[in-house]
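Pasting a structure below so you can have a look.
Yeah, one chain of the complex is gone here, protein chain that is, but the others are all in their spots.
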Amino acid sequence: MTVLDADRRSADRRRVWGRVALYVCAIGAALAAAFPFLWSTITMFKQDQDLYTKDNNPFWFNEPPTFEHVSYLFTNTEFLTFVRNTVVVGLAVVAITLVVSLPAAYSLARLVGRWGERMGIAIFLVYLIPPTLLFIPMSRVVSALGLHESLWSLILVYPTITIPISVWLLMGFFKGIPRDIEEQAMVDGYSRAGAVVRTVIPLVFPGMVAVTVFAFTLAAHEFIYALSFVSATSEKTISIGVPTALVRGDVFFWQSLQAAAVIVAVPIALVFNLFLDRFISGFTMGAVKG
Amino acid sequence: MFVIETRGLTKRFGDTVAVDGIDLTSTEGEFLVLLGPSGCGKTTLLRLLAGLEEPSEGEIHIGGTLMNGLPPRTRKIAMVFQSYALYPHMTVHRNIAFPLRAEGIDKETQDQKVRWAAELLGIDRYLNRRPRQLSGGERQRVALARALVREPNVFLLDEPLSNLDAKLRAAARDDLLAFQRGIGTTTVYVTHDQVEAMGMGDRIAVMSEGRIRQLGTPEEVYADPADTFVATFIGSPPMNLLRDDGHIIGFRPENFRPASLIPADQHPTLFDFHVNRAEYLGSDRYLYGRVEGFDEHTKVIARVPVDATVLEGATHSFGVAATDLRLFDAATGLRIEGGRQ
Partner (left out) sequence: MSEQAVADAPEQPPPVRARRHLLDNERFLAFGAMTPAVVYILALVGFPFVLAVVLAFSDVTVGDPSLDLVGFDTLRQVVADPVFWQSLRNTLVFTLVSNGLVVVLATALALILTKNFRGKWLVRFLVLLPWTTPVSLATITWLWTLDSIFSPIDWVLRQVGLIESNVIWLGHPKLALASVIVVHTWRIVPLAAVIIMAGMISIPGEIRDASDIDGARFWRRTLEIEIPLMAPIIGVAVLFGVILTVTDMTVVYVLTRGGPTNATQVLSSWAYFKGIEGGDLAQGAGTALFLLPVLIAVAALILRFARRRDVL
């Protein structure tokens, strides 16, 4: 009897210590991950005198916080232009990607039988060829096409990255939808194309959302192509605009710079966090066969 | 050996009550079946016994010792899951040895016990294989060996036969029963299949909505159901239930026979049975129809020997012997003792 009581107590104790350890690790992980951003958030509201005094406590507002550097970002720099450019590129790339990937993914999942797996692997291999290998010949192609210095260069080239992944992802979604649904629609009188559009496409909607998120993320993240193709400030995206345009010579407008980083980082992370569970199931659906 | 006892056992998940104040006592060495449809709480009850869930209210005693708050490993129980839950990356030998390793038993004794359990279940030649190389039946036996090797006081089995082919199931049932009789360990067995329950259980706890409707031997739950739920859940086809004022009259299809075949000293109650359809099943015939004087939508089934003269579309006089007639309260569904209409 007493042995079991001791067991009960030690089990309770272990449970409590386990929870404590969990919270400690979770908080530790959160701090380790977000520490630079937390520091940047404080920085962006700091006055110059406060910030540029070496011995001041960096985590505290020794002078009252100010909004001037944040508004500087919006009024005196091309930050908003960068945002606009990124959004434009994102939208265009989403459109091109969906138009090209949906039919390809569908036919790979449905009609091509055994080839489907081989093509899937081929697509994956294409995805593995990185921009850092192709950027030099690509910049030649881009100038040959006269798209140098234009957003169109990015709109043209980014789908080479989004299409392989989108086809792979959508393929997984399509495979998860039983053929019966289309066949039923065809029996009911629609042509194959009509059947697909009416029945299957709505069901892969989550996949399309994933593709959209991915394309916008790419437009905001991508660096080397943007850096190689575009040098005119008015045509830059956020990714290259902020590090290059906000650094004038060796003078860093640190507060505005950090403000830009935080302002872009937070909404994207919010969106991802909201959709994380869906994202995970989308990945596993694309990953698990059928 | 060990007796399981629960007192007022309740488990809530948020607003749902999965197990509702269950008092249950099992006798030593018995094969106790928890039977009910999905969602009735049988699996939750099993998991409470195992210690995988903690009760919201109530107590669990095994062998006279209070088990509340104790983790599974200290309860000296073993469990076999529906999917067998074998560790896919380990060999059969390591699977079976795992609980022994967790207890810190030395390697030699481990090997001895693994071999003993494996031989008992006839899987000793698979010791070096991985689960994915085994058939469903073989995997089940590995799961049993893993449970057995801990020499537990209670076996908990969660629908272990439902993943097997129908053909294998009957043989597996025999083997499982023989195994349990040989070991003599108290076993709690969960299933939704009433044929399985009837065939295997020493006693059956028929459950629905978190409560035990009746706890009894197969004969008891079949012939003397405690309420209309048990009456219709047990037996295939289910007991016929006819509503009449504040009562419900119940009788099993095989007890519903042509009046001419029932001797007078059994005091049969007679009905006019209009037969809509007859099914010939080789050894019996099932007659589907309705009874005059009761709700015309209530289907009534009779099971008659093949040579009985019964015509489809005709109305015959059928009867139920007094001892075969059951009476239930229409409002509560509970059985009313004795008496007939």
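For clarity, chains are labelled A and B in written order, and residue numbers in each chain start from 1.
What we mean here is this: a residue touches a chain if its C-beta (ideal position, glycine included) is under 8 Å from a C-beta of that chain, and two chains touch if they have at least 3 such contacts.
None of these values were measured; they are calculated from a predicted model.
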item	value
Omitted chain's touching partners, listed by label	A, B
Residue among A:73, A:92, A:210 or A:257 that touches the chain left out of view	A:257
Residue of B:42, B:146 or B:316 touching the missing chain in the full complex	B:146
Option from A:6, A:80 or A:136 whose C-beta touches the chain left out	A:136
Where the unshown chain meets chain A, residue by residue	14, 18-19, 22-23, 25-27, 29-37, 39-40, 43, 51-52, 54-55, 57-59, 99-101, 103-104, 106-108, 110-112, 117, 119-121, 124-126, 128-141, 156-157, 159-160, 163-164, 167, 192, 217, 220-221, 223-224, 227-228, 238-240, 242-243, 254, 257-258, 260-262, 264-266, 268-270, 272-273, 276, 279-281, 283-284, 287-289
Touch list for chain B against the chain that is not drawn	47, 50-52, 71-73, 77-79, 81-83, 85-89, 98-99, 102-103, 146, 150
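Keep in mind that, in the parts below, only the chains that are shown with their structure count from here on.
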item	value
Separation of chain A from chain B, taking each centre as the mean of its C-alpha atoms, in whole Å	53
For the chain A and chain B complex, residues of the former touching the latter	1, 4, 7-8, 11-12
Residue ranges of chain B in contact with chain A within the complex	65, 69-71, 74
